[in-house]
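Removed from the display is one protein chain of the complex; every other protein chain stays in position.
Labels A, B and C are assigned to the chains in the order they are written; within every chain, residues are numbered from 1.
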Amino acid sequence: MEITGIFKYLYELLQSTGLPQVLVDIIALASAAVMIFGVLAVIALFLVWWERKVSAHIQQRFGPMRTGWHGWRQTIADAVKLLQKEDITPSTVDRPVFFWAPVIAFVAAFMVYVTIPFGDGLIVSDLNIGILFIIAITTFTIISLLMAGWGSNNKYALLGGMRSAAQVVSYEVPMVVSVLAVIVFAGSLSMVDIVQSQAKIYKWYFFRLPFGPIAFFTYIIAATAETNRTPFDLPEAEQELVAGFNVEYSGMKFAMFFLAEFVNMFTVSAIGATLFFGGWQGPLLPSWVWFLVKTFALVFVLMWFRWTYPRLRVDQLMEFSWKFLLPVSFANLILAGWMKYSGWFNW
Amino acid sequence: MMQYLALAAVLFAIGIFGVLTRRNAIGILMSLELMFNAANINLVTFNKYIQVPGIAENLTGQVFAIFVVVIAAAEAVVGLAIVLLLYRNWKGIDVDRINIMKW
Amino acid sequence: MSCNMVFALAAEKLAGNIEVPERAEYLRVIMLELNRIASHLIWFGTTSLDLGAITPFLYGFREREDILDLFEMTCGQRLTFNYIRVGGVAGDIPREFIPKCREFLGKFDAKVDDYERVLTENPIFVARNKDVGILTPEMAVAYGVSGPSLRASGVRFDLRKDDPYSIYDRFDFNIPAFHNGDCYDRYMVRIQEMRESAKIVRQAIDRIPDGEVRAKVSINFKPPAGEVYSRIENSRGEMGAYIQSIGEKKPLRVKLRGGSYNQLQVMPELVKGHKIADVVAIMASLDIIMPEVDR
Partner (left out) sequence: MIAGVFSQIGQSFQQLIGDVSSNPLFYLISFVLILSALMVVTLKNIFHSALFLILTLFSVAGIYILLHAEFLAAVQVLIYVGAVAILIIFAIMLTSQLTSKRIVQTNEQVTVALLICFGFLGTAFLSIPYTVWRIADVALPAENIFTLGKLLMTDYVLPFEVVSIVLLAALIGAVVLARREGS
């Protein structure tokens, strides 16, 4: 059941109304944005619920059970509660910075989805700089963290913000380099091209030995750090920093950070699924189902990490990135280039 | 095309203003970045609008802009390292006070 | 439990003529060792929580729950146990205690293996704990650190062996000790102690005789004048009770000594040159309980 046809039909319906082409495109883009926002909001809510369930089952308990089937209404109730809460702005904060930080985090988290293909043809815009666009936009997350840390005028928030900025900057390098290994093979930055180059399961970049798995593992480790999750959750280490950069936030603004965090988790998993596991490619089922299945599998891996590992120390975190992850991913990039050049696995 | 050049000129002028009036070394660095960007806008504009005879792959301007971006990054890194050093030694980064190189 | 015990021991020593029944001695040992396990389980949970791992915290509390169930069926309380009395214990254990306890012990070793699988070999855990907060044996002795923290530094000193009280000399168990004195060794000592304690409880359950559980001690008994100090090994080190009596019903002075105070004192030496995150790890590994510091 492909749903691309529906969108095509709607688009033609819009064109047949006789509006000028510019207006038609604007309406189409706006409605696509609204739709993606809606889908992602639902996904984020689902992820919150799922994270609770996964953590509960890893810890041999049940998690929310009372409200609805296996507590599915719990997250919705929580979200509504969070939105209704009083939005406290402490008097000593740097008001404009304090206000814009969650907004930027939120917008950056959602803007990434312009170039992520949800399915065959289910993409807002297939830019020719696809993956580079995503990487560029995600850097705004760092800005928002720094703004939140600085704007809160609180030492824990500042330390948390600086820590996470340093961490995200450090881990961005190995992440980009491991992504580059795939780009070298795909020969394109466009997400759609990358997916189409992995039409068969043996063509998935994960199975292109030896560089594929290495690239994937460096990617997934760096992605865990990028999303500030355990074992790299230093920015919000409760035992050291209370709650990190968002310690002063409450109500709506906190909800925005929270939602952005879960959307980011979905984003890195979606990129991982697209780059290494063939994105929407798969037999029988419709393409978007395959995409969601693969992405949620990767999300589960991230949750699994979180509920298993203790936390690293700051210096160990940096050492791991610069002394281990970066050399490995660079060596892998050279290996991938050499493989491409010599024609190995060049199906 | 002229709009782009005018925009670049305005940006450059703002950069000059910043460099001349800021006391804070970091502020001067930021203004320098503005000037770099003004130059880059010019490069990319020329690349788009002006044909160089004999070159089929007309992307020289963009290539140069990339070089400028890289150099700007390098400049920022070294500049900020110097700023930190100044801060450590002078307990401040007011460039009006840091004048030992005058003599 | 151990506070009960040490006070009872001191009072019995002071009185001099109280004969504790055999069955009561066994029950005391069982309860003390179960309490040691429960205490180490809390330590295990909070340590992993302090290091950012949330799951082991719940694992530790899951097993502690079973022990608390055992305590509840014995003395009716889950937190402020008051079971050991001067001259024995408050009452006999219910009939279902022994099978329940056997069931718990049967699965406990596998659970400890579980904990070890989660943390012991975990590279992140090792990186956070190895060579962090090294407590040299000299420093440990000088500061009066006792218990597992002392044994992790390589001083194999345990009152259960070195100054046996109650009937500990009848059981076969080891005193685990390491030599680095870092956080990792303190962790390993406690993990192994849990296994050893389980071993002791198993032996005690197998050999427990029938009979009375409490010697006849008058409510109004007046011990002779004098002062006495008795000590036992509890989960955080040496637990001591000092009683000064003037031959009245009530003692003139009672002082209880816990292990945490000395372990807190040694903290400034250990954290020198470490990161804030290490302070959390060191504090966790020393198993400091703040209320006990304030004894």
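Methods note: a residue touches a chain if its C-beta (ideal position, glycine included) is under 8 Å from a C-beta of that chain, and two chains touch if they have at least 3 such contacts.
Everything numeric in this text was worked out from a predicted model, so none of it was measured.
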Among the chains presented, those that the missing one touches:
A, B
I'm checking contacts with the chain that's been left out. Which of A:Ala136, A:Ile201, A:Ala297 or A:Ile334 qualifies?
A:Ala136
Touching the left-out chain: which of A:Trp150, A:Phe185, A:Phe291 or A:Tyr309?
A:Trp150
For subunit A, which positions touch the chain that isn't shown here?
94, 96-97, 127-129, 132-133, 135-137, 139-140, 142-143, 146-147, 150, 158, 162, 165-166, 169, 172, 189
List the subunit B residues touching the unshown chain?
1-7, 9-18, 20-24, 26-27, 29-31, 33-34, 37, 40-41, 44-45, 47-51, 57-60, 62-63, 65-67, 69-78, 80-85, 87-88, 92-93, 96
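Quick note on the criterion: only the chains that are shown with their structure count from here on.
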Taking each chain's centre as the mean of its CA atoms, how far is subunit A from subunit B in angstrom?
33
How big is the gap, in whole Å, between where the Cα atoms of subunit B centre and where those of subunit C centre?
67
Give me the residues of subunit A that touch two or more other chains.
none
Write out the stretch or stretches of subunit C touching subunit A in their complex.
48-55, 58-59, 62, 118-119, 122, 124-125, 127-128, 275-278, 280
Residues on subunit A engaged by subunit C in the complex (per definition of touch):
55, 58-61, 230-231, 233-234, 237, 239-240, 307-316
